[in-house]
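Here's the structure, in structure tokens; my notes come after.
Every protein chain except one is present and positioned as in the full complex.
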């Protein structure tokens, strides 16, 4: 898409040499044929080094645009980013892509659907009612149970088990809002990647990333009815018990264990090798390892047990 | 169904002129060819003005039946209402209805199912494995992702996105119970209506109304794994983050925001423009607007933060 067209769509002034923009990305990850944006002035520090061809900015942030990038100045950069995200969204299915390739020994049930451009490995089973989207890749020796939906562009590794009704790659819950209370959808043009040896429970949902990938790392174990937000990274061998939830962009180190109905806020970093009791509410990043936490707000598990006792005695 | 037959089914005395009853409804909304009931004496105030042709009552409430209505006196009015609800339930599919009408530019995947009597608008996509029930109406420019189920009679507006595995119009969780611990299902003969510009997340469930409609209003945003109870109204532009839950008959004003795993009790009214932090437990109606709440029981968010701090210091 031409940069001049982009400027026109969002009502920004544009002069100078036109160029082709291939996609949108974050300030940090954008390459020189990508468009970026800055919605919150606290990220101005990321602007100087951005390789983006153009950056959507507002009056507060426009002065930080590096010489290498075109500034597209608008009133509400986040809203305009949302508006543009739709233009970069892929079609629901790639009708013109070649028919899906299915590896040796794999079985696709006649009532399953594998969209054009998908790739199925060897000795993999796709059961009835499952849907594999365009350009999705499923590895070897993997089982996709009935009525699973894997959205386009998503990746599932080798030796995985995806239980019935699970959804991998649905859009993250992201939108810009204006003062009239209207919402402008942010199309999530990233994907979701499930690495090797992962088991995902029935009716669990794993959202795709807005840019880049939501990643479930090797050997993770995710139970039923778990929500994994867009752009999360769920660490190697980590465990999420049923009905736990992970808000967007939280990065979880290896071998963490989250009890049932536990939940994290978004944009946290959680160090490896911790255990969070059932219903833990994790609102801050965790820098320690080897600990057990509980409660909401979250505290050390032993202290939580003590507090429960003390409150009981206080009240009697 | 003849009123005399109805009386017979529930073992009520019936004399006088017979008439045809078309459906059941609440005291307030019943018209003069409908049957109503009163299960809880606190609603006797609604009886005087009811236009119902007949009302199922018990010994405590029979004297309040207006002259325009026939009184059907039984021991347990709620149980008998449940018994009768089955007789007014529509068939699972209308085999004899005309084939579904699909508007110009719309695509129904060959592995999707659109039942007889359904109506699909223009430029809408129904992906593989989705199910659209009889008499359901889907608007224009709407996307129904794979393995979505939309029950019969439900309505989805224009420009909506319904993510994979979502269920719209399943029966509400209602039944009468007796002293033996048996339950008598209340068939939910209302529907669910999703207005225009709504996005609904993966594996979210929206129950149909017992009478009338569960309504998701224009521009609402509902994340994954959310439960919306029967007869709820979810306000224009309101937002429900993943794993939140709304018990039956709660009416939520516009532009409320509910954090992840937040929940409301049933039969509440929530004024517009409030924010409820993640895991809020809302057990009373909210009359104020523009506030932020948290906790369970629910309190002002700032006060909640203070209390957490004080408890921590008390305990140390």
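The letters A and B name the chains in turn, as written, and every chain counts its residues from 1.
In this section, a contact is a pair of C-beta atoms (placed from the backbone, for glycine too) under 8 Å apart; a residue touches a chain by one contact, two chains touch by 3 or more.
Small disclaimer: the values here were computed from a predicted structure and weren't measured.
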| item | value |
| --- | --- |
| Option from A:22, A:48 or A:128 whose C-beta touches the chain left out | A:128 |
| Of B:171, B:199 or B:236, the residue in touch with the unshown chain | B:171 |
| Absent-chain interface as seen on subunit A, which is shown | 109, 111, 125, 127-129, 143, 145-147, 161, 163-165, 199, 201-203, 219, 221, 223-225, 236-237, 239, 241-243, 254-255, 260-261, 273, 278-279, 308, 311-312, 315 |
| Those residues of subunit B which, in the complete complex, touch the missing chain | 92, 111, 113, 129, 131, 147, 149, 151, 165, 167, 170-171, 173, 175, 181-183, 185, 203, 205, 207, 225, 227, 229, 243, 245, 247, 261, 263, 265, 281, 296-297, 299, 306-307, 310-311 |
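Operating definition for what follows: only the chains that are shown with their structure count from here on.
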| item | value |
| --- | --- |
| Superposition of subunit A upon subunit B: rotation angle, C-alpha, nearest 5 degrees | 120 |
| Approximate Å spacing (C-alpha centroids) for the pair subunit A, subunit B | 31 |
